[in-house]
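Below is one structure, written out as structure tokens; comments come after it.
The complex is shown incomplete by one protein chain, all other protein chains being positioned as in the whole.
The first chain written gets the first letter, and so on, giving A and B; residue counts start at 1 in each chain.
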Amino acid sequence: MESEEYSPKIIAFLCNWCSYAGADLAGTSRIQYSPNIRVIKVMCSARVSPNFILKAFLEGADGVLLSGCHIGDCHYLKGNYFARRRHAMFVNLLQYVGIEPQRFQMSWVSASEGQKFGEVVSRFVKNVAPLGPQKKMVVADRLDALIAEEVK
Amino acid sequence: MRESLSSGAVRTFIGWEQGSNSFRARPAFFRNPDEADGAIFSPACSPCLVRMVIEDLHYPLDGPDDRRPLGIVVRGCDDKGIIELIKDRRICREDVVIIGVDCPGVVDWKKARGRLENEGISYDDLANGELIWKDRKVALKTSEKEINFNPEKILMNKCLECEGHTPRIYDVLIGEEDKNRNLAQHPKAVLDIEERTPDEKWEFWEDVFSRCIRCFACRNICTYCYCEECAVDPTTLAISEDTSAAEKANRPEWVGRDSTVPSNAVYLMLRAYHGSGRCINCEECDRACPMGLPLRLLNRKVRKDAKTLFDYEAGNRVEDPPLFSHYCDTDPGDFIW
Partner (left out) sequence: MVAAARSRKFLPKEHIQNFIQQLMSYGELIAPKREEDVVALRSISSPDEIEKDFMQTSNNLRTVVEPQNEILLNFTDSLKPSVIERLPPKDRKIVLWCRPCDARALSSLDDNFIDESIPDPYYQRRRESTIIIGLGCNRPFPFCFCGSVGGDPFSTDNLDILTTRMNEGYIFESLSKNGQKLEEYLGEILRDGSPEELSEAAEIQEKANELLPRKAPNPEEIVADLRGLFDAPFWKKWGDKCIGCGICTYLCPTCWCFDMTDIETRGKGYRIRTWDSCQFPLFTLHSSGHNPRPDKASRVRQRVMHKFSFHPTNFKGRVACVGCGRCTELCPMDIDLISILKDIAEAGEQ
């Protein structure tokens, strides 16, 4: 029997101008990094509200990465400042409730930092993988548990 | 002890009237000076009246052409709610006429009902007695006796950590101004939870989330929740008669209607998060919850973080900008790679 090694599924929210371009650069430069991320492109890191992150966990994501431009370099000038403030608060709340801190991470990656992007992802996956699949917040699992055996 | 402002200057005065028994009071709306005799202020007055101001925004108490201000009675804890509403530009200072009162503390019915037998309170006492403050402590006066209560066993949790007995903004103040305003200490219960491991924390919170029935009472009674379309309530939509069916159908649903643990977790966490820098610790959510969930532990955490991370207190000064609508170069950023 083939045993499948667990491979975490990471949702990555990348801002269009910096991080997405950085990820693109990592691709064209053939930089190897853990292939676990599924990218969702947003125009700015400030677009990402805690709704998105929680929804990702509800749908079964094992980890969420949010990446934007460096402070001072936001294409919209101030977006990442707001994101920084907002997520400082949110990260604390997530951890307070018992979601492991390794499951959510923010990073600043610029368009020229393809190398850094690869490192960020690999480091993230390395931290998250030992925790195993995320089971606390998946709606489908809870609903499955409610399904009765009997068919009408 | 009652106001006479009901003569013309104000369209409706929001205060309290006697409720279903001596330990309970409910909000009441006084429109003529004669009705003002029914107004009370006693330890039974636990509902926070600031909510009624928000209700008036969605469901006007008076006709649309009546531009007179609303009157409201405000205790030491409620003034923060008014300040928050002014900050968020939902109302202007001129829209409310405030009577401030000196409040030594109000009762928590959930605590009180467990004490009735111990304190020897008969149902007759409950119906006909009068709850008063004696030397700033709560007592029940009946025709035959007077029962004094231990504050810890009867007052709302927030009253045990009162930040100040009188409000800071008011037009008229009844009672003496409380000069010692202390900030609420970071409650030990929150710190206790912070010390645990993630799995221990989840054990605690999963149990809490599993008991939630998603009645939305905490949201409806909240002094900062005024959104007509709630992000975590798929049953609310801000629509008009012209909204197309396609628009209604394509509304993103962040949380389903189910009340499984993950959905409840998202509901409660997001609501607490939306209260960052806006939660004033009125603890109405805690009081309202029919399942006795310790919601104050979530909202106090958020309030504590606002203070430690950004040195921000909700309801402190009207001039403060809302927490997430501005930023600072010194905001913490070590958690970002």
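Just so we're on the same page, a contact is a pair of C-beta atoms (placed from the backbone, for glycine too) under 8 Å apart; a residue touches a chain by one contact, two chains touch by 3 or more.
Because the structure is predicted, anything quoted here is derived from the model rather than measured.
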| item | value |
| --- | --- |
| Chains still shown that are in contact with the chain withheld from the display | A, B |
| Residue ranges of chain B at the interface with the undisplayed chain | 19-21, 24-29, 47, 51-52, 55, 59, 61, 109-111, 113-114, 116, 123, 126-127, 211, 213-217, 219-221, 234-237, 239-243, 245, 256-260, 284, 287-288, 290-292, 294 |
| Residues from chain A at the interface with the omitted partner, ascending | 58-60, 138-140, 143-144, 146-152 |
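Here, only the chains that are shown with their structure count from here on.
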| item | value |
| --- | --- |
| Chain centre separation in whole Å, for chain B relative to chain A (CA means) | 35 |
| Chain B contact footprint on chain A (complex, rising order) | 50-51, 54-55, 57-58, 71, 78, 81-82, 84-101, 105-108, 120, 123, 136-139, 142-143, 146 |
| In the complex, chain B residues that touch chain A | 193-194, 198-206, 231, 254-256, 258, 260-263, 265-266, 269-270, 272-273, 276, 298, 301-302, 305-306, 309-310, 323-324, 327-328, 331-333, 335-337 |
